[in-house]
Structure formats: C-alpha cells, structure tokens
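See structure below.
Note that one protein chain is taken out, while the other chains of the complex remain in position.
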Amino acid sequence: MGYQNRQPPEGINYVSNGWQKDFVLLVVGFFAGLALLIWLAMLALGWSARWIPFSWEQALSRPLQQTVEPDQRLRYLQGLADDLARAGNLKKPMTITVHHQDSDVVNAYASLGGHVFILEGLLDEVKTEQGLAFVLAHEIAHVHHRHPLKATIRQLGFGVMMGLVFGNTDIAQLAGAGGQIAMLNYSRDLEREADAWALAALQKHYGHVDGADALFQWLAEEKADEAPPQWLSSHPDVQARIERLRDISREQGYSLQGKVTPLPEWETASSEAAPPTDR
Amino acid sequence: MLLSNLEIVPGRRVKDHLGLVQGSTVRAKHVGRDIAASFKNVFGGELRGYTELLNDSRQEAIKRMAEQAEAIGANAVLNIRFSTSSLTQGAAELFVYGSAVILED
Partner (left out) sequence: MGSLLTLQFLFPLLLAILLLVTGYISGRYLERKHYEHIIAEETRPGQVMVFPLRLPPPSLSPPETALVMGSVVISVDYFKRFIATLRMLVGGRLNSYESLLDRARREALLRMRAEAEAMGAKEVFNVKYETAVISGRSAQSQVGSVEVLAYGTALIGKD
C-alpha cells in the first residue's frame, strides 16, 4: 500500500547539548548584568537624594520632635552637637536635634531630618568629652552628607526595582542578596566619609584630635570576637578604622596630642527620671 | 458504542447525523500529589500520579459523552476531539466532544 513510518534523525527539534553553553553564558551574563544594575541603581538612587530638600526630611521626621523638657545632660549633648556642627560647617538649612535613649547598647545613630540619638550605654562606656564628641560629630556628618536619606532611598528604591524586574522568583532573592551586600559596601563607604568629616570637626573645635578613637578602642578590646566579617557588616573593621583615623590625622596635620576633658557630672536623679525618648 | 476520531467508519455508511455530544469533567488533585510533584520538580521526570489522575478523568469524560450519545439514540460518535484546560491553580478540565451518528446495520 505504500504506508510506512520512517524514523527521522534526532537533534532537529531539540539540541541535545545546546543548553550547557547557554547556561554558562546566561549565568555569567546574569551576574555581570546584575552587578551593573545594582551599581547603577545605587548610584542613581544615592544621587537623587540631592534633589530632596532637607525640609521634606524634617516634615517626615516630625513625629520624632522632642516632647520632654530637656534635662541637664540633654542640654549638654545638644550644646556639644551645636558646637561641632558649627565647627564642621554643617550645610546651612540643616539643624541637629539630639535625643537621649535609655538603652544599654553602646551605640548612637542618626535618623532622617537631622535627629541624632545617643544611647545610654555609650555615655557609660565613653569617659571623655572628646570620645563622645567624635561619635556625635560622626553622626552629624551622616546628617551633613544626608546618609540616612540616601540609605532609605536605596533600600526602598532597590526593593521596588528588583520587584519590577524579577517579580517573585528565586532570582529575585538572589538579586536581593546581591543588593544587600552592595548596600553594606556602600554603608561602609559612608562610614568612612563620616569619620573623616568628624575628625575635621574635632580638630576645628578642640584644636586637636586626641581621644577621638575612644569608642573604637573600647570596641576593639571588648567586642572584637563578636564582629561579623567585614563584607557582611555595615561598618568597617574596628582596627582598620582606628588606623585610618591615625592616617588621616597625620595627612591633614591634625594634632594627636591635646587636653582631654572627662565628661561632666550631671545629676543622676535626672537620668533615672528621664522617660525613654519615643521612637 | 463505536468511538472514532475519523470522519467515517471504513466499510459502513452513516444513516443519520444526530449532532454534537460532549463530556467533560473538572478534577482537582489533592495536596499529597502536589507535594510529591514538588519533589519531582527538583529532579525532573514523569509525574505518574498526575498522568493517572488525568487519564482516569478523561475516561470519565468519554463515558459521559457516550452516555449522551446513547441517550439520543446514536450507536457511534465520530470525529472526536479532546481538549484540556487548566481551570485554576490545581484544577483541570478534561473535555471531549464529537458528532453522534447512527450507522447502518
């Protein structure tokens, strides 16, 4: 009858080994593209911060406005901050508002709108005014360079971008992890930037930078083994930071010797009575 | 009941055409099968559970179509077509239709 089935050769409708090359190309291309995308996104988002006026930040952070009557200690901190801001030439419309927070954690941070938070633990561990002044100046530097705003924009903008590009897939998670690492890397850059600004402000205010690294000395001694590896940390390695401060001082000709004053005594009663500042 | 997806039956004549008959069934798979399938999804390969489920469902759809044909007095369904659609997540419709006819002798 002439009815028969002939077997067509293999490999016409599919390439049996075509996808290995595909895979290598795609993976390499993907990571290169992702790195580029993250880099561009971070740059653009960080850059966009300059078009957001400081008053917007202040409006956003209005709920942080102080409601408690400032006590002696807060007045001292605010005064020191104002002096340092003047010494460091804080950009014009910006203002610093210092808050005190009842927490044992040895830390301080800056938030949107020029709000700087000093934690009780820090005041306990840093015994000298210069040591405290450096931390304060460092946080003021964050405000000066608008780091809290940049970080917020990056965090939000990056999340939105990745969601748009990758949707809800495994790859989005991978990209998110890459973004976090990049974000931490930027964060370390910002810390270094803030350190340099703070050192300059200290030199201007006191005429020397002696005692500036008091907090880092304490961190290096007490918390050395708790530190995460640097690439996973938002702050540079403590030891490296101490050395960097010294290098900057030498380069800029800052005086490393000077009069270090202890922190003034304030009424302990007020510190106990102070209600925890709101967040 | 003679079922065929040809338009004719070799050697026999169609006496009457009775129109369209169809059978359909919507089936959902249970969670256990989905869990097994999600494991398979790492390794690849056939999902036997799904294959069986869909085959059973399709047989039922055919049975329903044959029932329709019998009810209208046909003794064969010609030019049968199948259609499968994923209705929602985790459920599928199996659909079969054909032309009911009465064959001579």
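For clarity, chains are labelled A and B in written order, and residue numbers in each chain start from 1.
One rule holds in what follows: contacts are C-beta pairs under 8 Å (C-beta built on N, C-alpha and C of every residue); 3 or more make two chains touch, one makes a residue touch a chain.
Predicted, not measured: the structure shown is a model, and the values here were computed from it.
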item	value
Given A:V15, A:L36, A:V160 or A:L256, the one touching the chain that is not displayed	A:V15
Absent-chain interface as seen on subunit A, which is shown	1, 3-5, 7, 10, 13-16, 18-19, 22-23, 26-27, 29-30, 166, 168-171, 173-174, 177, 225-229, 232
In subunit B, positions touching the absent partner	2-12, 31, 34, 37-38, 40-48, 50-51, 54-55, 58, 62, 80-86, 89-90, 92
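Criterion: only the chains that are shown with their structure count from here on.
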item	value
Approximate Å spacing (C-alpha centroids) for the pair subunit A, subunit B	63
